[in-house]
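Apart from one protein chain that is not included, each protein chain of the complex appears where it belongs.
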Amino acid sequence: MLGEGIIKGMVETARNFVGSYSDPERLTTVEYPEDKIPAKENARNFPFLVYDGDDAARGLRCVACQICEKECPPKCIYIVKSKDKKPDYIGKPQFYPAVFDIDVSVCMSCQICVEVCPFEAIKMDTEFELSNPDRFGGLLQDKHRLAKSNEYYHKIHETEAAEVDARLAAEKAKAEAKARADAEAKAAAAAKAATAAATPKPAPNPTTVAPAK
Amino acid sequence: MQAAFAIIAALTLVSAIAAMSLRNLVHCALCLAVAFAGLAAMYLQLDAQFVGFAQVLVYIGAVAILVVFAILLTRSGQPVPHSVVSRSWIAGVAIAVLVFCVLTRVILSSSVSQRSLPAKPSPTVREIGNQLMTWYVLPLQVIGLLLTAATIGAVIIAMNERKSAGGDHRVTADQGHGHGHLAAPTGLNEGNATSIASETGSESPAHYPQPEREREVLAK
Amino acid sequence: MIIGEFFRGLFLMIWRVATDQPEAKADLLAVFPPSARPVISAVLTVSPIIGIFATLFALTTLLERKGLGRIQNRLGPNRVGPFGILQPVADGLKMLTKEDIIPRSADALVHFLAPVVLAVPTILAFAVLPYGRNLVPVDMDAGILFFFAVGASTELAIFMAGWSSRNKYSLLGAMRAIAQMISYEIPLIISSVSVIMIAGSLSPVEIIAQQGRYLAGGFVPHWFVLTPWGLAGFIMFLIASLAESNRSPFDIPEAESELIAGHLTEYSGFKYALFFMAEYFGMFAVSGLAVTLFLGGWHAPFEFLEIVPSYVWFFAKLMGLVCLFIWVRGTVPRLRVDQLLNFAWKFMLPLSLLNLVVAAVWHFTAAWEFPGAGLGRWLLGAVMIGVPYVWLGRALSGSKKITQRTYRFAD
Amino acid sequence: MPLHYYLIFSALLFAVGLAGALTRRNAILVLVGIELMLNAANLNFIAFWRYSPDPNAIQGILFVIFSIAIAAAEAAVGLALIISIYRHYKTTNLEKMDSLKG
Partner (left out) sequence: MFMETAIDTPESKYEILPKTLSNGEMDGELLEVAMGPQHPSTHGVFRMDVVLDGEKVVKLKPVFGYLHRNHEKIAENTTYLASMPYTDRLDYLCSMTNNWAYALSVEKLAGLQPPERAEYIRIITGELTRLVNHTCLVGFLLQDMGALGTPLMYAFREREMILDLFESLSGSRMMCNYMRFGGCRVDLPAGWLEQAKRAVDSYSGFLDEFEKLLTENEILVARTQGIGVLPPDLAVNASITGPMLRASGVNYDIRKVDKYGIYDRFEFRVPLGDHGDVYDRYMIRLLEMRESVKILNQALRDIPAGPIVDPKAKLRGFRPKVGEAYGRIEGPKGELGFYLISDGTPNPYRYRVRPPSLINLTVLEDMCLGQDVADVVIILGSVDIVLGEVDR
């Protein structure tokens, strides 16, 4: 009969109307500035640079190898390598980024920089409230704004950070053990040991790893 | 009373003149609606409520709309390059003025026109209805018949005559304008669909059986 | 002295209105010189109507947005004021402060006049509705005719809006609007004619007076909606009034997904607000007429509830219908133009004409005396309107071969 | 207010309608002119009824009601004719519709 389907539909909407009061599960809306959905552990928004210890300038893991700059699909990373070197977490002298800029307005949050980084130096942040009245300067993040501590990394990605730390600790232990063994052996092999130290995972010299183009 | 009459009369007359003299036909139609509204107001002023409302309902609600529709359907809304009045417009105006003069002469010479306003009558709707259904029932029926005939006639006249207009409006699919670009050769049936599928797929046509004719009733 | 009299009159007026007493304005008018009285009286009548309906308009927009939100499992507006109550104020301020854009090629005068021409008749329509026992602005002998006459003149305003915008969508929307409004005016009028026939009057006051009785010990009101022809007429009146007020599923003139906003496309700011307001006013007016014709006007549903002031019932019924409109809007998709016209001409028109016959039969069977005559009458009327309903409904959908489809499944 | 005010006004309206019907080129406006003339006549009926010695004889009103109905029918048919002619000639200019041949 004509009208039957419409009445069925109206019963359905009435059920939803009542349901929205009796069953708050139906309301998926979150009233944003007051309530926030807790960030998922895997959530990603924009990259940041991890540093160990307290000093952002000294503890920065990035060695300015520029792999992420090359792999970045929208090319939003800009790196200038330093002239001098500073010791990394193992103690080996490495370059560090004199300039490390990420243009957040260009970044598309794809996480590829994180995946290709051999040094666990760049990670994804869950912070998304970056709106800014300055369209260009305000969204161009430099090294100082990007640098966040390892503790912060632990806070936002607990499982992942624990894995990363374990891996780095293992590598450090391995490297130290090797260095100790080598130091006990010969002074002449010391130079060779330095190159061998990081063979398993982090490449010894970034320039050799970067894909030649 | 006098003031109200003066205002209504002036408004009606101005809009009637505008309706007859403006270049843009849609403006003419809108002015016509104003003139009709003014006349309705005048009926109300003469204590003829029912007629006044009927005037609004029929003239503004229907006739003015019909005029507007006709203007749109005949694309007369655009301004015309030539003069809007005919070549013999002077004669037309002269005749109108003449008619007006004659009428005025007659009105002013008549003794009836000097009659003053009698007491306010109270024709109820019920009374009008009673009259219509008793003394005037034949005219009412005739009007009903006329309206029916007019409706049918108008529909038939204005009906789209494309179907009978014939050849000059028709183009075939091929000479059209690229409609044929995807038109399939006739006779392509499901068998062809199967063969196309087998070209792209890696399996043999046997793997694209026609779906079983198992019919599932949608209703659950 | 005069001021004291004035306030006494004002107080008396409010008191008398609140307690359903007649001659509410008399004492207040006595304060003024006789020559000024007609004007003052008109102002005293018109301003509360406009004020109340403007408030109702604001509340309804909020109610609609809240209700639709809940139907859609959203929260609805809840930012401005507690529970979003001040949202209409914010909307109004936004509308008023927006730039008033007139397209360069538009016909500026007609473009300007259209919202005004639309707003005037919709407000005029409130003049003949009885809001309470002694609350009728103009007790007109041909009140219903007046209502339909002013209702008919809104079409021209919509055409003006659509044509003067010089926008193809606007023009299409205006053409659709006119076609729709003319088509649905006929079932609207004919379905109310059945009431006029039974009541024997075009006066809303008289029609309500005829519905003022109670049956079955004061628990069954003598409303026209409780008769077979009245129920059918009421439903048809509601459907037609949905179309008249351009509400979903008949919101074809401003079909958002097809014609952007139809005749409103080129309007902004205050003019748009006027259109919006006129649309809601039209909805109130036509719902008020439905209440008057079919739902017993300001009469209470049960006799013992007559002690509640009459206007409360009127506005309660009015808001009930408005909520129904909102509910329908939240459920159904939009019809297409030709289907809409088909529905009007091939379904609503024959059915409403038939309803006239049913009303006549009802009138003439009133003399039935045998036991169970009341029930028999009811059933006769119900069958007379129900069978053609089913048949016409089938014919209407049968032309498109609407069937329950089955689907094949391939493994 | 004497009756002849209304009558003269009605005559004026009639003359305007007549002038329009006689001078305009567009067929629609000619029809509009005729409508105006009909309205002027209706006004006469109402005015005479109102000023008649026995206003309870409502023939004047009934006449106008019939006249309105006829005018509506006339407008509908007339405009349908104009649309039909427009389909044929692609114009609504009366001076161009001068041949009997289709």
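For clarity, chains are labelled A, B, C and D in written order, and residue numbers in each chain start from 1.
One rule holds for everything that comes next: a residue touches a chain if its C-beta (ideal position, glycine included) is under 8 Å from a C-beta of that chain, and two chains touch if they have at least 3 such contacts.
Predicted model only: the values in this text are computed from it and were never measured.
The residue touching the chain not shown here, chosen from C:Asp27, C:Glu258 or C:Glu303, is C:Glu258. Contact with the omitted chain, checked across C:Ile71, C:Val110 or C:Ala359, is made by C:Ile71.
Contact between subunit C and the absent chain runs through residues 68, 71-74, 168-169, 171-172, 175-176, 178-179, 182-183, 248-249, 251-252, 255-260, 329-339, 341-342, 345-346, 397, 400-402, 405, 407-411.
In the full complex, subunit A touches the omitted chain through residues 2-6, 8-9, 11-13, 16, 26, 28, 40-44, 67, 71-73, 108-112, 115-116, 118, 124, 159, 209, 211, 213.
Assume only the chains that are shown with their structure count from here on.
One inter-chain figure worth recording: subunit B and subunit D are separated by 16 Å, centre to centre, where each centre is the mean of the chain's CA atoms.
Subunit A and subunit B, compared by their mean Cα positions, are separated by 69 Å. For subunit D in complex with subunit B, the touching residues are 1-9, 11-20, 22-26, 28-29, 31-33, 35-36, 39, 42-43, 46-47, 49-53, 55-56, 58, 61-62, 64-66, 68-77, 79-84, 86-87, 92-95. Taken together, the subunit C residues at the contact with subunit B in this complex read 110, 140-142, 145-146, 148-153, 155-156, 159-160, 163, 171, 175, 178, 182, 185, 200-203, 404-411.
Those residues of subunit B whose C-beta lies close enough to touch subunit D in the complex are 1-2, 5, 9, 12-13, 16-17, 19-21, 25, 28-29, 32, 35-36, 39, 42-43, 46-48, 50-51, 54-55, 58-59, 62-63, 66-67, 69-71, 73-74, 76, 80, 82-89, 91-93, 95-97, 99-100, 103-104, 107-108, 110, 112-121, 123, 127-128, 131-132, 136, 139, 143, 146-147, 149-151, 153-155, 157-158, 161.
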